[in-house]
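As you look at this complex, bear in mind that one protein chain is not there, while each of the others sits in place.
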Amino acid sequence: MNFLFLSWLLLGLGACTASLPWRSSKIPAILGGGSAVLGCLSGLIAAGQGLIAGKAETFSLPWSMPGGSFSLRLDGLSAFFLLPLFIVGLAGAVYATEYMQKEKAPLHWTWYNFLLVSMAMVVTAANGLLFLFAWECMSLTSFFLVITEFNLAEAVAAGWTYLLATHLGAAFLFAFFLTAGAFSGSLDFSSFHLLGKLSVPVASALFLLLLVGFGSKAGIFPFHVWLPDAHPAAPSHVSAIMSGVMVKTAIYGLLRMCSFLPVSPVWWGGLLMALGIIGALFGIAMAALQRDVKRGLAYSTVENVGIIILALGFWMQSRAAGQHLIAALALAGALIHLLNHTLFKSLLFLGAGSLIHGSGSRNLNHMGGLMRRMPVTSLLIVCGGMAISALPPFNGLVGEWFIYRALLGGGSTLSGLGGFFPAALLGLLALVGGMVIIVMTRIIGIALAGSPRSPEAAQAHEAGWPMLSAMTVMALLCLAGGLAPVLLLRVAGQAGVLLDPDSANLFAGQDINPWWLGMMAFMLLGSLLAAFSFSRWRQRRGTVAAANTWGCGFAFPASRMAYSAESYTELAQSGMFCSCLIPESKDGQTVGYFPLIRSFVFTAPDPLLEKFFRPLFQWTAGYCRRCCCRLQSGNLHIYLFYVFSATILLLFWAWQR
Amino acid sequence: MENNLLALILLLPFGGACLAFALPSDRLRPWLLPLCGSLHLVLTFVVIQAGPLSAANGWLGIDPLSRLILLIISLLFCGCSFYALGYLRYRISWGNRIFVTCLLLFLFAMTLAAMARHLGILWVAVETTTVSSAPLIYYNRNRLSIEATWKYLLLGSVGIALAMLGILFVAYAGLAGGGHVSLQFDDILHGAATYSRPWLKAGFVFLLVGFGTKVGFAPLHTWKPDAYGEAPGLVGALLAGGLTSVAFLALLRTLQIMDAASEAVMAREAFLAMGLISMAFAAVFVIRQPDFKRMLAYSSVEHMGILAIGVSVGGIATFGAMFHLLNNALTKGVLFLAAGNIHRRFESKRVGDVRGAIILLPFSASLFLLGFLAITGSPPFAPFISEFTILQGIFSGGHYVTGGLFLFFLAVIFIGMGSTVLSVVFGNPPEKKGDENYRETLATTGAPLIMLLIILVLGVYLPDPVRRIFADAAALLEVRP
Amino acid sequence: MKITILQLFLHLLLLFGLSPLLSGVIGKTKALFAGRTGPPWLQLYYDIWKLFGKGLVLSRVTTWVFRAGPVVGLAVPVLAALLIPFGSIGAPLSFTGDLIFFIYLFGLARFFTACAALDTGSAFEGMGAVREVTFSCLAEPTVFFAFIVLARLSGSLSLDAMFGQTLAASWHSAAPSLLLILVCLFLVTLVENCRIPFDDPNTHLELTMIHEVMVLDHSGPDLGMILYGAAMKLFVLGALVVRLFLPGTTGSMILDLLLFAGGMLLLAVIIGVVESTMARLRLLRIPQLLVGASLLSFFSLILLLR
Partner (left out) sequence: MDNTVNFLLLLVILLNFFILGSSRLVSCIRTVAIQGGMLSLLPVLAHGFSGHTLFLAAGAFLLKGIAIPFLLFKAIRQVRIRREVEPLIGYVPTLILGTLATAGSFIFSDRLPLIAEHSQSLFVPVGLATLATGFLMLITRRKAITQALGYLIFENGIFVFGMLLTEAMPLMVETGVLLDLLVAVFVMAIVMHQINREFSTMNIDKLSSLKE
């Protein structure tokens, strides 16, 4: 706990001093970045202590606010969420020292450090008011980070969508905490155990409040609409933090609050599973359609959150049905996937940032051939791509392995509908897994491989050591997770036993131990090494000649003829996607035998946002405006009439009393 | 001693007003404002320290509520007076004799209203605020400001006249109840239990409508957007933060009378209904509001609704409402002052014409943005705490529907205000440059900055003396069974 | 969870020794149908040997990813082969949940093959990569459904047990389901190995190819590794189909081995027959067929769940 306070102190100091009007542009970077790095290191120690100690540490100070107290609690669950927070925070801070433009950097450090503090406070708060306080601070600071490029209209629009979504979600959380506080008599989490006595309908209402409230932050399916806009607008390391960590704090909240509610009816889990799989399918399909690399990654976050939610739902459902082994597997899968997603998604966002930094564009079709110009970044992105596609020997497989095992366990042992749903989900999840490979090969193939598709890409430059080292650390962690999955299970187990005390012995025992996966990852590395040495050996023996790519008879292949980001998904789009997802294209038609030069606009906006939320909001706003015009017409007579009629009405009312 | 202190705090602004009217120099005159403002603040602190005071045969006095209101007025006015220095220097050619005089008279009237322990005095003071603020609204001397002034004057006068009727009704209720007639507040509280119910209820309705017009409950709020929109930002701040607080104090006095007469349930129901209607109206009007100063006016309507709900629900919500009174006043101050700067720079307050303020006016635009976040209840600013406290009271009182509506309106208003504020603050400045000579000065940004810092500190840490001010005020409004 | 040295040795021997032969058998069968003599039985062995001895020609556009494709393509089937039983010879490596690893191993191969194809910057190879990843993506649910059926019947989550001794008994109790998934797995084998009706490895138009067009630029030892890897992949997936078809054990290891080898050859003949009698499907029909296969395997699961 002391290290946590030290970390907050450092981060806070850095935040306050970095944006002062310093003469030199280096001082903010040293103050802000240095404090962020030191603060994160100190925070990592705190998280490590929390994980190793295995028992909760509490701290409490009175706070003068009514209903509030400055109570903190650092237990396994909190530490489990603190760990990735500070890892990504550290990497992001190192990365940002190079990535941020000089004039925007100082203020950025303020928000960045405060974001880290508020996130850490969210996962350690043990009082409703303090939680909401930290929660809202987290939303605001991340909003300011999203609009770092505030001179761009689209960045501001994205930030606004984000703020709107998160604020609407927060209203539900307010409702939850206030109701919970009213029931349990205090906003302290220590008294929330009284919620366990609630009747099922009330508890279900509270659960729905939680789902909407936290879902809008976590990007659970119908509430994900802010995510694809906000992530591309933010600086890349901020996208990494938001996508890798901030989104997870919502899942932390969901888990923590659900642990106070009485044991769930089966349908809670079913609802989560349904939302999860829809989100996963929708997210990955949309990710395949984006030409903006960061937008694609943002949709991939929607997909991964969907998978996590699916696993959590399956956990709840199997726990309610008394299937402890399957429940433990699902919970472990959800937690491990959550941790893994933090690692590889932040790696990918940092990598994408490096590509943007190097090539000057977010559009996949303007990159190409970066593998040659930016070899290290590209290698790291390939690693991240493998991890997110759940390919061995990286960590992505470990989480998915648990989830698949849980679903397989359910599908192969339960009968009737109990077996039907896991089996169906398994198939759909496999489809998602296949599509992830489409998405990742697309990003790698279009952006990194081949020849440059724009003059800027041809002049791209590799990132410097701060950015590269930040990414390398993340990639190594991804690999370590794949090679030592038992470690992942141990870490997740610290949180798991708190959430599901019934399966404490399962987490510690051998039934769900994934050590064979690590073994297999080593064997895969070995066989790859063998094949590689064979290849090198044959290459040494023979001659190596260089030539142009075989153009199937065409002598002058050009990068404009290569497959583009859109053509890459055309097949999947026409074969698999439903029509509402199909992107819109404008002005593509050519006329006549010798068509003139045609421009072609291709957009893949979020269908839910564009076809549901935006029209709904616009219609409501228009309706309100019409009401306003009628009510406040500028005519003094009518205003006086309001006063008169209000008096008469109130007199009548008073008379009735 | 007590008499002297209260007389001093009243005479200071009055004497200042007379002096301002007499001084010939447009350059020197504005300095009277910070002088009076700071002295008033100092005296206010002395008064707050002094405990309960009473003077002029008990016609004037200081109870915890007056202490709170006095603190609010004084803080706000002090901030605005420093701002006025910068503002009036910028508009030196416009003349400021009437403006400064009326500002000080306005302060005098508000102080009098805060200290009044006699309903007649209270009425006269509130009416004086109307009369003295009308010329302030007319400061810009164009067609729109005339229109705003006329509407303000007429609606305000009619409302306040209704309040007079209400006072007479309450007094007659005493007579009809067989008691002695007095408009002394303490006498009324003392004898309220015996008052004649029909007269008392009718009187309450007239008082609610009358002072409610000044407070700006919907649908009596119609003068607000016009007056706030056309007045200089400085005046808007004083109206939205000071005048509304004073008028709300008058309503609280009414509530005290109803409590004393054991009619608390009815009064609180009326407050709750008024509060919810106000929030609903504000929510509808604030959406896509094309004029950012009018938007602030609707936000003021909303916050009056919040206060009414907080007071009506009782319990801890009353404390929240008292806290919110201060927060609302200071935050509105920040918003109006910053909006005034933006208005001056762009020479427009239409959303279409004002874009990219953060590029041209980095400080004012940041203050405007932060003020918006504060007023919509975002931490770490104090309105978050006070609104949350009110909500806590609502929920722990079991008013779940009210709580749900409250949250819903808050969210809608956040959306409505946010889209306007963001398009004002961000983006690229328009071609039409506005007044390119306008510069932000220490006076015009420092004052709102200080106010923002105050609510920032209060949002994180509420010192015990300050907390006691709110708690004592809230204790007066507790229903004693 | 066991490793047996003998089984390891046998597996590797069978895999490396026998896998190129299947291609020869398929070729001969097709030649027989077409009335030609056809290439020799051991043609693929000659090709691979020849290619291993040649020099490399690399495109100027390509990078290490291009070279990684063949390496992964060769390593993956070898490792995958160790997870499955060949006939009644148990798998050398087996653990609970290894089927997930098995499926994702092929995902790894696909990932790198596609990336290597895109690395050349050629429109044609990109086309192949797209088709490969898209069609395999649709085939994955089928495999999972088939595996659940087997897991349900055997009560285990390791491939060794799923395709182990209980399979024969399962044919008695759940023959319809097993028949359905046999068909489905056969289809998956065809699509994963780019055989007719999904892909025509011998066509002469790059526009219509899937796998072959992806490896257009590979040459020399790299191409040899790709050919070898593809043959092994066919062998591994084929081994599953054969095991499903011939579930029992004779009790003698030699006989079992012969039975397995015979089964593999029979599979090759069947593939040859299918290729000779069917035409390649239109590209847009392929997803429909694959979705149909998934539904079929899901239906087989429902038969069991009932």
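Per-chain residue numbering starts at 1, and chain names A, B and C are given in the order in which the chains are listed.
Assume a contact is a pair of C-beta atoms (placed from the backbone, for glycine too) under 8 Å apart; a residue touches a chain by one contact, two chains touch by 3 or more.
The structure presented is a predicted model; accordingly, all values stated were derived computationally and were not measured.
Although it is not drawn here, the omitted chain touches the following shown chains in the complete assembly: A, B. Among B:L5, B:A176, B:A273 or B:I359, the one in contact with the hidden chain is B:A176. Residue-level contact of chain B with the missing chain is found at 118, 120-121, 123-124, 127-128, 130-131, 134-135, 138, 141-144, 146-151, 153-154, 157-158, 161, 164-165, 168, 171-172, 175-176, 178, 181-183, 196, 198-199, 202, 225-226, 229-230, 285. Summarising the interface, chain A meets the missing chain with residues 625, 628-629, 631-637, 640-641, 644, 651, 655.
Here is the rule we go by: only the chains that are shown with their structure count from here on.
Ranked by the number of C-beta pairs in contact, the top chain pair here is A-C. With centres defined by CA atoms alone, the chain at the far end from chain C is B. Chain centres here are Cα means. That of chain A falls 43 Å from that of chain B. Once the centre of each chain is set as its mean CA position, chain A and chain C turn out to be 36 Å apart. Annotation for chain B: no residues touch 2 or more other chains. By the touch criterion stated above, chain A contacts chain B in their complex at residues 64-68, 129, 132-133, 136-137, 140, 147, 150-151, 153, 156, 159-160, 163-164, 167-168, 171, 174-175, 178-179, 181-182, 187, 617, 620-621, 624-625, 627-628, 631-632, 636, 639-640, 642-643, 646-647, 650-651, 653-655, 657.
The part of chain C that touches chain A in the complex is made up of residues 1, 52-65, 67, 70-72, 74-76, 78-79, 93, 95-101, 103-105, 107-108, 110-111, 114-115, 117-124, 126-127, 129-131, 133-134, 136-141, 143-145, 147-148, 151-152, 155, 157, 206, 216-217, 220-222, 224-225, 283-284, 286-287, 294, 298, 301-302, 305.
Residue ranges of chain B in contact with chain A, taken from their complex: 150-151, 154-155, 158-159, 162, 201-202, 204-206, 208-209, 212-213, 219-220, 222-223, 225, 266, 270, 281, 284-285, 287-288, 316, 319-320, 356, 358-359, 373, 378-380, 384-385, 388-389, 391-392, 394-396, 398, 400, 403-404, 407-408, 410-411, 414-415, 418-419, 422, 426-428, 461-464, 467.
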